[in-house]
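Down below is the structure, laid out as structure tokens.
Shown here: the complex without one of its protein chains, the others still in place.
Letters A, B and C mark the chains in the order given here, with residues in each chain numbered from 1 onward.
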């Protein structure tokens, strides 16, 4: 199977909820190293609502479901994460509007559309040490694969996100985490990237995809 | 000599100034143990002015000089010490009004008048753990002596004040330091009593009176 | 010591100079006596003065202005003003209608004002002294015999100030002060200590998980030292102590104040107000006026006090009357 049904997407989101909720404190602690320590709480606040509403929300189409999730982010997620994740889900939903099944090309387009939306929303570019530094190479990797084996795609993107943690660790943040942070940002990973990587790592575990992460943040 | 001249009184006051100024921090620290830590500063603020003004103030009579000193206390000493020391000097001054020499009976009356004034002013009684617990037995001791040997009187009253430190150490303060202070007032001497005792101890040293104090506060 | 302070010995004159600089239209000062007074004093109206240790701002020199105090003086931080300052303050404020001298019930303040009043009366100044003691926490405490005077002091100044402004005579203004003091009750709680600049370190030690219930505004011990509790529980502790003391009862109209002790930020004061308002409703009280902010601080102590004043028509009108002080928003 290389297409995804509404139920498949719903399940992936449900797993994501568990990951985000379970890591609330950890993600906030990571954000506290160089930021304000609200990333985990902001995200978990929203994903608790998503988890609760998921069984009953509009599932007439993948797009409809994702737009509803975007709206939950808009209502319940504060900080930068609200607009970023809300925009991501909104764009992914628009790219899958009306569809009850999505093929691989659509999936890649959804990721591409989400990251373009996030870039437009927040003005960040690659190398600014944000979750885009995971999403952009993930999208590139997906584009380079044919999608015939979705487990292989998952293993590949999980690896990309894993690598993004270490590759950006020593970057100076250009957006949201400026040079003034000085020692406070040195050697701290970006919590958004760790968030993406943790979600993908959990997906691997859940879907039985063999993947051994490298970053210490994924080996706790 | 068993009478005191204006110059004698002036000198005693000058020594007192030095004592108070030198002990500013120590007296405040003592007050800080169960109080608000301002006793040393309050007193020293006034005695610095007294020290500076002493050479030039009205010395037409002992009483005039003491009234002037009382006025300096009124202007420059804050906290309870202002009214207490101001009242003490005022009453002593009134008891020596117009006198250019004071005999022993007058001296005893000055002390008695000062302590009555302080009692009337602040409403404290013996055993309330205030400097009255030094002044009252000092006055009694003076009354019991004939004053023919002023050095003997000084040694005696210094001993009384020394003893007052230890006798009141474990008292619960009834005025100014109430039972609510709890552990904070336990085993702390009253700074006002230590102040009186320190002044008398320094007088002994200065006038060559043999006196070995007992309280640790006088053996620093 | 983490404070905005130069030479600690100059802390009081410097902050007073700041108050004067910021209010040159309204106030003038005589820093020789740590005094601030209104620029224009109406000789036909009763004057009201107060003064106590510094560190409780906006009490007392920042409470001078039309409809509030006529003049005030301050001592060093937490120490009563020198007698002469009190005397000069009475003299500077004195009007033909007389002076009401408000004194918070602390030993040092009472002695200083007693002496100053004697001196002023000897010069023919007409005056009455009134002692404020609204704190229900303890009967006797450091620096006082009998109850302490704390944030309820604001209501005495405000109501008496309004009565004086309206032209009431000295006995009538005194009667207003008496009525307010008889009907106002306060209790506070501290989460941290504070640092008087000249002392340079904290006035008491308190554990990271402790609070002092019934604390005084100089950090004097209160009713008990307990583990810190949720805001609602702390508020209930304060409310119950204050409510039961008068007591305030169903049907009463009250003024309710949540006063920050200096280190507690606005949002937390409103968390406390939120609960206090609920408790007042449960008792059947109507909060006719509320006050949330800093009225009587203990330098930078983290903590709050809760004050309630039982109102009647006269007091309600007096509290609603316009007034002006150095504390402004706009």
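By definition in this document, a contact is a pair of C-beta atoms (placed from the backbone, for glycine too) under 8 Å apart; a residue touches a chain by one contact, two chains touch by 3 or more.
It should be emphasised that the depicted structure is a prediction, and the values quoted were computed from it without experimental measurement.
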| item | value |
| --- | --- |
| Left-out chain, listing which of the shown chains it touches | A, C |
| Given C:142, C:187, C:242 or C:299, the one touching the chain that is not displayed | C:299 |
| Contacting the left-out chain in the complete assembly, out of A:6, A:30, A:50 or A:84 | A:84 |
| Residues from chain C at the interface with the omitted partner, ascending | 2-7, 11-12, 14-19, 21-22, 54-55, 57-58, 62, 158, 191-192, 208, 211, 228, 230-232, 234-235, 262-274, 277, 290-294, 297, 299-300, 302, 304, 319, 322-323, 325, 327-330 |
| Touch list for chain A against the chain that is not drawn | 28, 32, 34-38, 41-42, 45, 71, 73-80, 82-84, 86-87, 121-123, 175-182, 184 |
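Following the convention adopted for this analysis, only the chains that are shown with their structure count from here on.
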| item | value |
| --- | --- |
| Arrangement of touching chains [line / ring / star / complete / other] | other |
| Gap in Å, rounded to a whole number, between the CA centres of chain C and chain A | 55 |
